[in-house]
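The complex appears here without one of its protein chains, the remainder shown in place.
Here is subunit A:
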Amino acid sequence: MGSLFRSEEMALCQLFLQSEAAYACVSELGELGLAQFRDLNPDVNAFQRKFVNEVRRCDEMERKLRYLEKEIKKDGIPTMDSGELVEAPQPREMIDLEATFEKLENELREVNQNAEALKRNFLELTELKHILKKTQVFFDEMADPSRDQDEQVNLLGEEGLRAGGQSLKLGFVAGVILRERIPAFERMLWRACRGNVFLRQAEIDNPLEDPTSGDQVYKSVFIIFFQGDQLKTRVKKICEGFRATLYPCPETPNDRREMAIGVMTRIEDLNTVLSQTQDHRHRVLVAAAKNIKMWFTKVRKIKAIYHTLNLFNLDVTQKCLIAECWVPVLDLEAIHLALRRGTERSGSSVPPILNRMETKEIPPTYFRLNKFTKGFQNLIDAYGVAAYREANPTPFTIITFPFLFAVMFGDLGHGALMFLFALWMVMNEKPLIAKKSTNEIWNIFFGGRYIILLMGVFSMYTGLIYNDVFSKSLNLFGSEWFVKDSNQAIFRRKTTMLDPKTGLTDYTYPLGMDPVWQVAENKINFLNAYKMKVSIIIGVIHMMFGVMVGLWNHQFFRRRVNVICEFIPQIIFMTFLFFYLCILIFHKWVNYSAKADLDPALINEGAHCAPSVLITFINMVLFKSSEKVGECEPYMYGGQEGFQKFLVVIGLLCVPWMLCAKPYLIYKQRQLQHNKFDNVNGGSVMEEGGAAQLGAGDAAAAVPSGGHDEEESFQDVCIHQGIHTIEYVLGCVSNTASYLRLWALSLAHAQLSEVLWSMVMRIGLAQSGWYGGIVLWAIFGAWATLTLGILVLMEGLSAFLHTLRLHWVEFQNKFYAGTGYSFLPFCFESMLEAAQNAEVD
């Protein structure tokens, strides 16, 4: 029976697939997502598996796709998700895909290489242009203005011709070098050429683009004058060493001008070619961007199918693949259908065979969840996945979790804020899911939107009961308290006490706390008593319910021994001690009233005679008798002393019952088994029947597999039982006290709320004058922000945490094993989602 209460029944199935049909069948099963395959070749290396070549090809395709995606992202082209279901393609389609990707990749690489070469060319031409411009300056500076405007000016003028007697021909080289390298370059030149070369340099103002890295770098133009060939070689070598690019620069100004013009035209041509190359690249990428998401999905699906096929075994005849999978029993029909579809698609004639296997292994735990229950199941799974087919705490958690949260958070205003936020998330579910946000905190809040919705609704309810709206009370029905004193008397006193004997009408406020308590100074004293008692009552009920769920588990797994030896003493212990405490609380609430003090005969039912429940309980456990105080009876009803003693004795007797009964029964059982096996030669059917009867319904007892090696040694059984008993007994006391956090947190929340109002909002409200409105406008903003930040967010998270702890520890340690493992079926959806998340990271 598929339900949230217990995990699904799972079956281990063996699947025989014909090799031709295997791919299609696995593809259908992947779309269905209901089978968890086991690895039948755990010892085989990844590189020795059958389909390793196909997986390698898929990896290669993925690599090409990633390269394409990177280029697409670099250009900032958006990639659309078509949103349709992309099916895993046939194996023969893989070759087409490979060819397409290969072509695209080659084209793109070619385009990129060409672009790089063009850019290099462009860079050279630009540098040459700068050189020609700057060297003009150098040559102009050399020209003496007093000389004639003859353009044929030698660099050194007449002196150069006269000095050596022969014409000194100065050679020069011109080039471009990175600006950072110039000082070292100069120094090197000076030293290497012994100061016989002359360097002039000028900076290039615009940064140039480096073709390989794409960075913008600053360069300078330099020109070096030297005499003779040896210096020339030396200079050239140094330039090479400093990676300066040398350019041929003509000597005469006319040639330089012609060259400059030529360079400009070539630069313009190159620009055109470059822009056309970029356009082409852009077009190729845009065309690819339309399909890239679909290609990714296809390739990932193919890879997943081949990974799964690698888990299968090849049978003896080499024609057939064998697979083992866990399948929910209720879905066997769906699996059969999927397999039939797969065989039809692949055109194979042999139908696949699916048969169930009996196994002693523990199956995985599988819950059928919808978007509402998934959040709550995640909360429980975070502590531990339910053991196979044990009772699932989730359906109860759906109500108890928001309720316990609300007891700690109770404020109508804050609850309303939480509710509205969750409502917005739930109403806008679909567009918010489609956004695929990567913000982790947002994803956590969004994943828990139904939890927050319920928490908000329940908080609004408890806010009504505590009568607390942003720390103010609502007077919906009119207070039942009234003041009898005259105005004069009230004005004379600082505080006025309203006695419930005289200041209270005969009716009670219909829903929640009377609003008068908000203006009372002893509000906390009153509420404390109420909230503490309510916390204990809720706690005891929650824990007793946990023990009952344990009983359902025992009944389901037919562990009668556990029912007698664990459940019954546990429930008796808890009921006789802690449920009795709750009954005392209710009795005190009902039987004692303030009005009774008005009648002297009813003095024992008056408020000031009511005995303290806590003291009564402590005296009960310590077997102390209570003394009469003044006129008041220490006991609440007749025979209480004797009855309480009886309860405590029985409760204490439960402890050795829990400790010893089960080990003793197991011991007896094993003795019987030993005796039975000792007479195994003459073993009659009746003896076996007897032993079988004792062993029936007793899965907790050791399976008699042999004489001496049993599942658990007797010592272990005793130790486990001891631990269990101590845990339960001490846990009863400490867990009951632990539920007092319901009181503590609700008190803290109420006080924080009050402090925020009185410290912040009151500043805006206590202004006398018309500018108070403006001050209030500003103060309200601050108050609202603090309310959201401190009271809703921080207190909300705190109460959430405490509620979670109460569930995980106090409730679940009464029955929950949590030792299972999750059912992780082979499902394309989850695999694609995981791949997408990994991609983003």
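Assume a residue touches a chain if its C-beta (ideal position, glycine included) is under 8 Å from a C-beta of that chain, and two chains touch if they have at least 3 such contacts; residues count from 1.
Note that contacts and distances are computed from a predicted model.
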{"item": "From \"Ribonuclease kappa\", \"Erythropoietin\", \"1-amino-cyclopropane-1-carboxylate synthase 7\" or \"Kynurenine--oxoglutarate transaminase 3\", the hidden chain's UniProt protein name", "value": "\"Ribonuclease kappa\""}
{"item": "Per the touch definition above, residue among A:286, A:382, A:511 or A:766 touching the missing chain", "value": "A:766"}
{"item": "Candidate in contact with the missing chain, chosen from A:475, A:522, A:713 or A:837", "value": "A:475"}
{"item": "Sole residue of A:442, A:777 or A:821 that reaches the chain not shown, by the stated touch rule", "value": "A:777"}
{"item": "Absent chain, residues of subunit A that touch it", "value": "472-475, 487-488, 491-492, 515-516, 518-519, 758, 761-762, 764-770, 772-774, 776-777, 780-781, 784-785"}
